[in-house]
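These notes concern the structure reproduced below.
Omission of a single protein chain aside, the complex is shown with its protein chains in their original locations.
Lettered A and B in written order, each chain numbered from 1.
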């Protein structure tokens, strides 16, 4: 007998006392929790996102769509970034004012090569206001998972309000589990020393989030 | 009262040392009290906590009730998404599978994400025996590994260490394992984290194999989820060519949507955050993004035995948040090592004796490592009634009975060393069933009260070693009642 069969057999024998219980999943799992906490206007939801991102030490900027290239240029210059990773589908216009050398996100790049890049600029799939979370799903404007991991400086552009939801339950249906997903809430951190939170370990130690309003991009399909 | 009331040396003996270690007491007190207050605040932020907790409980219960079906569904989903699923009945088989997978790649080192399952099966030691080096990359795991220490907490395995001790370990040991600690390293947490970053970076960048556990596996989609803070998880899950995830069979949830419950309750319960810094979700493999080879090793290792116990199976709902450890007054004073398992604290006290059985001294003593104060149950985000299971396991220890071990039903004999306690309990039951006898005993105690000491010799020291005995009153209440109120004693 294979271990698979052995384990499945053990499971079935272990459940002998509840064999008759075939309450369907929908009935067994009651969902009377809230789909969001509190009622907020669209503006207030974006405001909450900004607050919660900042609370976990992300640096938050807000600008209108036409200001975005200048903002990104300024942020990268202020950082002194000489090289910037660029996902393949990042709108060309975003980096118009950027002096840093663009490094394309390529499958052939080694982790060591990525480690020499100063910054990365991406979009995101969705942002969650209540938890101050941005979610990346590997779409063309976000690139491979590792490009937002190895460089020490990540600038993430969130289109508001189109990409913003209030809560985790509202984010789930917007995400495709078949894609690799990375949920990011502030820069990397640890509580491993005396259960005290310290920001900055292995992931990007600086996370800047640019909330762009009045964008031309339609909400996610 | 007899010697056997104190007759279980395992946990009590370890705790005996721990409560006398002022550094350990100070470290644990500081850390657990810090996180307690924060958790309370994080939980109070969500007005529907009780509903989320109940939903979490129900999702897990439903999954466990149909675990065979969901395991098969998970296997199909993971396979369809490009992963390979392996099944391991016990620790040995799981370790063998992982070692074989590593050997097939020709590599001799792996980077690891913090994982309770791989600790439980002793994977690092098993790989070491095969000439494969496993590098722990979670900061606390690194502290434990470098310090040749054992983990003492589920979330923060090095909770028993303070910043000064960590500094010393880093300064002394990092050079042995790779990049040495920077000169003049101080004990500020930020500097210690920086030292870990530099030390581990070279390992991440060259790693070909990552080994992880998972917090959740979604049956309908085949998605695995790792919840973390530092980014070491992301490093191990995305940079290597091969990813091997070792996960307990109870970590399944049926649907994608179920994650919305646990992603709200887990971070708030464990690190007391609205959301942890990083959560990675992957489904099989993705072309040109992340590991191109993905293996999922599903382990039983005592879980199906636990599942067959009607009362005890609720322990399998555990999502390893460690909130129960942080509020436990016994854990705070005894420390994690006293529990003799990678699962310490209240959850460990009900999980270890079920996963491993109650045959060993330590496992038989764990159900008693609690004052049944109920703080653990109160904070548990999946409503595991830990006191209920503790009492149930005490029953198993003293009374024996039918249990499942290694998939087979066996009849457990009552544990040794409880004979006198059992006799005392029976005698007490008899006296309590005969009010007249009880009364005679009470009167005898009252009449001899002048001779009662406030401390006791021998086994009685278990009480009077640290506490005075209360004085025995001149007469029991029932005599006063009868004397003054004319109550009629039914037993006379």
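Some points to look at:
Everything below uses one rule, namely that a contact is a pair of C-beta atoms (placed from the backbone, for glycine too) under 8 Å apart; a residue touches a chain by one contact, two chains touch by 3 or more.
The working rule: contacts and distances are computed from a predicted model.
According to UniProt, the chain absent from the figure is "Fe-S oxidoreductase", selected among "Aspartyl/glutamyl-tRNA(Asn/Gln) amidotransferase subunit B", "2-oxoisovalerate dehydrogenase subunit alpha", "Phosphate transport system permease protein" or "Fe-S oxidoreductase". Within the full complex, the chain left out of the display contacts the shown chains B. From the options B:93, B:120, B:260 or B:421, the residue with contact to the chain not on display is B:421.
Residues of chain B in contact with the chain left out of this view: 1, 5-6, 8, 11-12, 15-16, 19-20, 25, 310-311, 329-330, 333-334, 367-375, 377-378, 388, 391, 393-399, 421-422, 425-426, 428-429, 431-433, 435, 438, 442, 445, 454, 461-470, 472-473, 475-478, 480-482, 485, 487-491.
Throughout what follows, only the chains that are shown with their structure count from here on.
Of all the residues in chain B, the ones that touch chain A in their complex are 27, 30-32, 34-35, 45-48, 51-52, 54-55, 58-59, 61-62, 65, 67-68, 71-72, 75, 81, 87-89, 93, 137-140, 143, 155-156, 158-159, 162-163, 166, 189-190, 192-194, 196-197, 200-201, 204-206, 218, 221, 223, 229-232, 234-235, 238-239, 249, 254-261, 263-264, 271, 273-283, 286, 288-290, 298, 300, 304-305, 307-308, 310, 313, 404, 407.
Residues of chain A touching chain B in their complex: 2-4, 6-18, 21, 23, 25, 28-34, 37, 52, 56, 107, 110-112, 115, 128, 130-133, 138, 144-146, 149-150, 168-169, 171-173, 177-198, 200-204.
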